[in-house]
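All protein chains but one are shown in place.
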Amino acid sequence: MIAPLFIDGLLRDWFFGDRAYSDTSAYSDDLYMFIFWVCAFVFIGLNAFYVLCLVKFRRKPGVPQQRSSSHSTTLEITWTVLPTILLVVFFFRGFWGYLDKVVVEAQAEQLDLEAYKWGWEMTYPNGAVSLVSDRIDPGQLNEYPIFVVPEDWPVQLRMTSRDVIHSFWIPDLRQKFDVFPNRYTSYQFRMDPLEEEDRARANDAFPSGYRDHTLFCAEYCGDSHSEMAAIIRVASREDYANWVVTGGVELDKLTPVEAGAILYTVKGCAQCHSVDGSDNTGPTWRNAFGYERQFSNAPAGIVDDNYIRESILVPGAKVAEGYPNQMPSYQGKVNDFELNALIAYIRSLSDRAPTSLIDEVQGEPESTEEEPQASLNRPDTDDNT
Amino acid sequence: MATIDPASNERPALAKREPLWKTYKHGHHWPDAEAEFDAAKIGMWLFLSTEILLFAGMFCAYAIFRMKYPEAFVNGSHYLDWRFGAINTAVLLGSSFTAAYCVRNAQLNNQLWLKINLAITFLAGAAFLAIKFIFEYGPKWADGKRPGELFSYPFAENAHEPIWWGVYYGATGLHASHVIIGMGLFVWVFINASRGKYGPKHYTLVENVALYWHLVDLIWIFLFPLLYLIH
Partner (left out) sequence: MTTIDSQTQGLEHEHHDHHHDEGSYLTPRGGFWATIWDWMTTVDHKKIGVMYLFAILFMFFLGGVAALMVRLELLDPVRQTAEGVVTGQMFNWYGDNVAANNNLYNRFFTLHGAIMTFMVIVPSVPASLGNFLLPIMLGAKDVAFPKLNLFSWYIYFFGSIFAVASIIGGGVDTGWTFYTPYSTTTDADHWRVVIMVLGVFVLGFSSILTGLNFIVTVHKLRAPGMGWFDMPLLVWTLYASAIIQVLATPVIGVTTLLLILERTMGIGVFDPALGGDPVLYQHFFWFYSHPVVYIMILPGMGLISDIISVHARKKIFGYKSMAFASLGITAVSFIVWGHHMFTSEGELAATVFSALTFLVAIPTAIKVFNWTATLWKGSIAVNTPMCYALSFLFLFTIGGLTGMPLGALATDLHLHDSYFVVAHFHYVMMGGTIIAFIGAIHHWWPKMFGKMYSEFWGITGCVLVFIGFNVTFFTQFLMGTRGMPRRYATYVDEYEIWHEISTYGSWILAIGLFIHAGNFFWSLVFGRQAPPNPWGGLSMEWETESPPVLHNFHHDPVATHGPYDFDDVQPPHTDPEEFPLPEPLPGGAKPH
């Protein structure tokens, strides 16, 4: 009894790398292993039989072949009926596990998730937007947002997309659902409680510790489909609640430049515009403001507040030369406050940005060298790098 | 001639002015002309079934969007004038009749009436298209009653009317393209018929083209009530 269980455990590690982190996902792992064992049994049986035949009945000159039967109703009925029974079992277990994954528990915490090319944005029940991010890919090339959810508590995501179809997949939950434009779909789960090692990660923002899971976009959505990841951070219920109130930054408490820097990642600008002068799908924001720009469909002009505003709302009006007319319109997707913040941020990135008398008097000119807010909202930087 | 090509049916030099249908030789791989004719008919029926499935996709789209946006579809059908639809139905039904007569006349060796019926059927197809384009597509398009993104009708009563027009143009457009193909086929058959290719012993193509025309007719008989009549 022990040996098979041991092998089962080994194989689970091999297949999944990590355990499943909710009851429903543990169920589907069990189902997977059940199907695996049935299939392995059939498969090994069949192949043993092939080997046997190859050894016994290989054609050799001079060795005569025996006649044999080529039909047997009993056999044929057996190998029709037996698999059928197994298949019925597969179906029902799969169905039950599915129900657990789609039925929403009462009292579930409702979060709003919006997908866009190429990122995710989470809105918490109090209106806070998840803004903290981290770099997890091998090259540390991209920033990924961090979403905080409570441990051992039902959570329901109401998902929708701004552009094309995406799919929300947390491999550790063994579950994904597609995200559509103009429509809501839902994703629910209850994360396993934190464990000893998770509690050991305690820090200021998460005094009882936390645990991270990666999430991927699983429906092909274009160039940065493979960069469309994020982190789901499981925290204790109190930490979750506190964090959403305080840590999940409220934009209107920041200066416009700070808010703009955050919106830069949240709204997806970062996917196409760099802030360090490097080239990307769209022109960089570094030293854009105040400089002259060539357009492919309009006479050249200076990059000023009105141009930036227009480019965000009606991107096709003036297209920077050498770049495709690919940017989606943000009309209706940013409000005035956000627009101002973004413009302020773009200004702050240019060495031609106007300086303020206040700064001059106080002798503290706004720094353009550092990326503003790079670590402001990362209470946990040291834990993760 | 030493070389043998399976394609070429070597025809002996013909006695003067024998009609072509009398000297028709079936394909070398068939035991007799009858088997060949049967096969051609089975093949045609199979092809018609693929056509039906092609349109089934359109009908599916119609059903689904009708369920989703019933008001838009009711509105939409009010924009259509059932009288044009009815006239076109009559035109097509009549031409189906003449198409059937083509076959009959080929079987009876009435060469003249065969050609007359072919011509009438062709003209009926042309009339159908003329009515469709001049009285229906043209004015509607000009009004801005266009599909999807092209929609620009200022007095639309329902937000989903562009979808209705998408389905309308998609379904009738696909049907119209079949009418055009059918007319092309009748031209072809007409040319062959003038060369005396069809007669009691050989009229496969006449039969199959007529079958095709019946299908085109049949599909219209479904489209007409779905688009024009049901509110």
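A and B are the chain letters, set down in written order, and residue numbers restart from 1 in every chain.
Note that a contact is a pair of C-beta atoms (placed from the backbone, for glycine too) under 8 Å apart; a residue touches a chain by one contact, two chains touch by 3 or more.
None of these values were measured; they are calculated from a predicted model.
Among B:24, B:101, B:137 or B:169, single out the residue that touches the unshown chain.
Of the candidates B:24, B:101, B:137 or B:169, B:169 is in touch with the missing chain.
Of the residues A:153, A:169, A:264 or A:330, I need the one that contacts the missing chain.
Only one listed residue reaches the unshown chain, and that is A:169.
Which residue from A:123, A:156, A:242 or A:281 sits in contact with the chain not drawn here?
Result: among the candidates, A:281 touches the missing chain.
Hey, which of B:18, B:38 or B:143 is the one touching the hidden chain?
Checking the options B:18, B:38 or B:143, the one contacting the hidden chain is B:38.
Tell me which stretches of chain A touch the chain missing from the display.
Contact residues on chain A toward the absent chain are 14-18, 24-25, 27-28, 31-32, 35-36, 39, 42-43, 46-47, 49-50, 53-54, 57-59, 64-72, 75-76, 79-80, 83-84, 87-88, 90-91, 93-98, 100-102, 136-141, 163-165, 167, 169, 171-172, 174-178, 180-183, 214, 216-227, 229, 271-272, 278-281, 325-326.
List the chain B residues touching the unshown chain?
Against the missing chain, chain B presents residues 2-7, 27-30, 35, 38-40, 42-43, 46-47, 49-51, 53-58, 60-61, 64-65, 68-69, 147-150, 159-160, 162-163, 165-167, 169-170, 174.
Rule of thumb we're sticking to: only the chains that are shown with their structure count from here on.
Indicate the whole-number Å distance between the mean C-alpha point of chain A and the mean C-alpha point of chain B.
Those two chain centres are 52 Å apart.
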